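Right after this comes chain A.
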Amino acid sequence: MALQLSPELRKKFESLKQRYPRQRSALIPMLLFAQDELGCVPDQLVDYLADDLDLRRMEVEEVISYYSMLRRRPAGRYHLQVCTNVSCLLRGGKQILDQVQRHCGVPPKTATDDGLFSYEEVECIGACTGAPAMQVNYDYYENLTPQSLNELLDQLQLGNTPSPTRQTTDFLKQQKPHSAEVRVVGRRFGLRNSAALTTYLKHDGYQGLEKALKEMTPEQILEEVKRSNLRGRGGAGFPAGMKWGFVPKDTDKPKYIIANADESEPGTCKDRALMEHDPHQLIEGLVIAARVVNAHQGYIYIRGEYRYVMEILDRAIAEAYERNYLGKNILGSGFDFDLCTHTGAGAYECGEESALMESLEGKRGYPRIRPPFPAVVGLYGCPTVINNVETLSSVPAIILKGGEWYADLGSERNGGTRLFCISGHVNRPGLYELPMGFPLRRMIEEVAGGMRDGKKCKAVIPGGSSVPVLTADQLDTPMDFDSVAKAGSMLGSGAVIVMDEDTCMVEVAQRIAQFYAHESCGWCIPCREGTAWLRKVLDRFHSGGGRTQDIPLLKELAQNMLGKTFCPLGDAAAMPIISFVDKFRHEFEEHLRTGECPFSRDAAAVATPL
Partner candidate 1 sequence: MPSILKEAAETAFTLAKGFSVTLRTLFRPTVTENYPDEPVRFEARYRGIHVLHRDENGLEKCVACFLCAAACPVQCIYIEAADNTAETRISASERYASVYNIDYSRCIFCGYCVEACPTDAITHGHGFELATYNIADMVYRKEDLLAQPLKPPRT
Partner candidate 2 sequence: MSETQNSVQLTVDGRAIDVPSGTLLIEACKSTGHEVPSFCYYPGLSLQAACRMCLVEIEKTPKLQTACTVVVQPGMIVRTETPQVAEARKNMLEFLLTNHPLDCPVCDKGGECELQDMVFRYGAAESRFVEEKEHQPEQQFSPIVYFDYPRCILCFRCVRVCDEAMDVKALGIGQRGVRTLIIPNRPDGTLECEECGMCIDICPVGALTSHQYRYKTRPWEMNYVGTPCAHCGDGCKTTLNVRNNQILRGNNRDMTGINGEFLCIKGRYAGDFTHHPERLRQPLLRRNGQLQPASWEEALGFVAQHLKEITKRSGPRTVGFLGSNRTTNEENYLLARFARTVVGTNNLDHHRTADFAALAGALHGEPVRYAASGDLSRASAILLVGNDPTHNHPLLAWNIRSAVRQHGAHLYIINSRRIKLRRQARQLVEIPSGKEAAAIEALHGAPTDISAATQQELATLRAALEKESDVIVLFGAEVFGSAVSRLVEFSRQLPGVTRYIALGDYANSRGAADMGLLPDRLPGYASLKDALTRKKWEQVWGAALPSEPGLHAKQMLGGNQLRALYVIGSNPVRTFGLPQTREALGELELLVVHELFLTETARLADVVLPAASAYEKDGTFTNTCGEVQRLKRALDPGAVRTDFEIIRLLSYAWGTPLPLRSSEAAFEEIRQHVRGYRVSQAQLVAGQAVRCAPTSGHAAADTPPGLVFSADDSLFTSGTLGRYSAALNSVSERDLPRSRL
């Protein structure tokens, strides 16, 4: 059967190929857009793309099977992707999955007989403060309850598509800032039409860019950013100014800027809000950063699940081009800069900067050997600055108001404010922009409205599932990179996940292990085998098959992985497990003593195997 591609799709293919100096980069976006139209990736498409991009068929096959969102067999018309990762788990995600499974009555990733539905258990989709959540195709439905889910499914059955409920981001539109908040990157949240250029311009939009282009030299801009003590908001917390400074000045190679919008760290949903509500701020930050290193091409690598956000970004980029904030001779400064979005297709590892670049080049998302670092050898082998969305979005304000001002907002060596995604068992989960160093206790008790249902807090994950867990007696930790590190954890992505006294820590540990086993790229032995082993032990342990030796075994396995893996994903998998075993050993032992989970709820949902 010949391949039928619509003219629009073919046009899209052509325009995608134009975006990159190497055609192969268009492969993953082409696959995903083709899948949207065809329902899956059939064999003929593989041949077509291999031919169109002058690749071997094998090279296309390799890419497809790496990315979770790409499928070889068609799904139902409504593909229900239910998140059960930690934030959603804590608020009934497993029950939602169970309900969905019962409704569909077929195994995961299989279409129902009428072709209407299919479902799968997915990893964090970035709706953590609106948990429990799921996606129907690309639409978000958050704050689900059994009833609201039923209504949704009924509507879908009738062929209606209810409006998405994006609690995570609508929260910012509807709620006034908490009194403790200091809105810098989030200062335009809540404005009507905040994403539009006209709104942006009315609220000192692109003034930072103007100042940077017309009144400052690239060196001065860099100095300002260094002065601001702005540290990477993606998770590693590396000083942004220092990173930009590594880009060599004397080289003929073209330079690139990449915004890492792959936000997949469980518990994290801030970049989504930033791009949805204030896309121009990100664009402005990108252009300023490009100016510093003299890059003329930028890409925003955005995770595949954030399709609606990418569309908002595309519109904003078009607006910016129209008004010459992008393109040739920006604002008459003589500086050229082109920018476009690039979609991922479902891989947490692609949030790692070197794996991201591999993915952007159209390959499997394996990390690269470092050194050399991206600033010297990056995209297409050229010097590349790659920063998180929030980091780049902070830059316009820094230029406008000064690095010192920004630094003073935070604590020593941890400048400015950041968006915290507070999720879990609190009364008001949501996104809050607070100064660096803000105490964790106040975050939970004041800003997020305190513990839900009056329960006691048992544990808090301060920065996303990759960091060690903190116990309830560590709540007085100031939330900045250095202080949290001193407390034995990491600030990471700023995802604060709060767990109450009824939470089973073994279950949380199991779900975290499941996440890393699913997302491990498979390149290096300790992570590939270690994450799978950890998951299998915890699966068995949590369902009652644990043995005494499993507890020290878990810790030992995780320690054997630590520091030996090719990229930090291995550490991210190991550290939380070690902390859970260390700090909640008694809960593990309780599982052994009783032979079952002492916190077990009724719905034992289907846990999708690896």
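The rule we apply is simple: a contact is a pair of C-beta atoms (placed from the backbone, for glycine too) under 8 Å apart; a residue touches a chain by one contact, two chains touch by 3 or more; residues count from 1.
Here is how the candidates were picked: all candidates are chains of the complex that A comes from, given by their letters.
Nothing here was measured: the structure is a model prediction, and the numbers come from that model.
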| request: Using the definition of touch given at the top, pick which of 1 or 2 touches chain A in this complex. | output: 2
| Which bits of chain A are touching candidate 2 when the two form their complex? | 43, 46, 56-59, 61-62, 65-66, 68, 347, 364, 369, 517-526, 528-533, 536-537, 540, 549, 553, 560, 563-566, 610
